[in-house]
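Then we have chain A:
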Amino acid sequence: MQVKEYKPLIVAFCCNWCSYAGADLAGNNRLSYPADVKIIRVPCSCRVNPMFVLRAFQRGADGVIICGCHPGDCHYTSGNYYTRRRMALLFSMLDYLGIERDRTRLEWVSAAEGAKFAATMNDFVEKVTALGENKRLEDLRCKK
Partner candidate 1 sequence: MNNRTETLIPKIGVITDVRIDTPDIKTFRVVTPDGVKPFIHRPGQCAMLSVPGVGEAMFSITSSPTNEEYMEFSIKKCGCVTDWLHQAEPGQQITIRGPYGKPFPVDDEFASKNLLFIAGGVGLAPLRSVINYCRHYRDRYGRIDIVYGSRSKDDLLDYREIIEEWSKDENVHVHLTIDREQEGWDGHVGFVPNYVKELGFDTDKTVILCGPPIMIKFTLDGLYALGFDKTQIYTTLEMRMKCGIGKCGRCNVGSRYICKDGPVFRFDELDELPDEY
Partner candidate 2 sequence: MQKITRDQLIEKAASLLGNGTVSCVLGWEKGEFDYDVTPALFETESELREKFVFGDFCGANLSKYLVSKTRKCEGRILVFLKPCDTYSFNQLLTEHRFDREKAYVVGIPCEGMADIERVKELCGDGISSVTADGDELVVTTLYDDEPVRVKAESVLAERCVNCKSKKHVAYDELIGEDGEVLSSARFDEVARLEAMTPDERFAFWQNELSKCIRCNACRNVCPACTCERCVFDNPSSGVENKAAANSFEEKMFHIIRAFHVAGRCTDCGECSRVCPQNIPLHLLNRKFIKDIDDFYGEYQAGAEVGSRAPLVNYTFDDLEPGEVFERGGQDA
C-alpha cells in the first residue's frame, strides 16, 4: 500500500493592497510555493477577526497565516497596527490553550516582495508539515 504523503492545508489571508499583489508577483515571477496554500483576499489585514482564524481551523486548515502591508504602509493608515496587536494576543492565547505556535503566523509582505511571499509560504508550509495534522483545533464533523 502506498502511504499518502501528508500535505498540510494552509489558509493565507492576504491584504488586497500589498500581500495579495505580492502573491501575484510571486506567480508572475514563477516563484514556486506549495499549492496547498489557499489565499483569501481581504481588504486589509485588520479585516481578519479572530473568528476567521478559528473557523479556518474548524474547516480543516492545518495552519493559518495572515499577510498585510508593512507597518506604516497600510492603505488605511493604521489597519495593520491593530492587526499586529490582535494577532499577538490571539496567537498567545492559542499557545496558552496548548495549540502549537507554528500553526499561526503574521507576516508583512509588500506588493514588491514576491520573493518574500514565496519564501514565507515555503517556510510556513514546512513548519506546519513538521507539526502534522491539526488535531487540537479540529472539528471532526468537517473531516471527510
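On how the list was made: all candidates are chains of the complex that A comes from, given by their letters.
Keep in mind that, in the parts below, a contact is a pair of C-beta atoms (placed from the backbone, for glycine too) under 8 Å apart; a residue touches a chain by one contact, two chains touch by 3 or more; residues count from 1.
Treat the numbers as computed from the prediction; the structure is a model and nothing was measured.
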Determine, using the touch definition above, which of 1 or 2 touches chain A in the complex. 2
Help me check something: in the complex, which residues belonging to chain A touch candidate 2? 50-51, 54-55, 57-58, 71-72, 78, 81-82, 84-102, 104-106, 131, 136-141
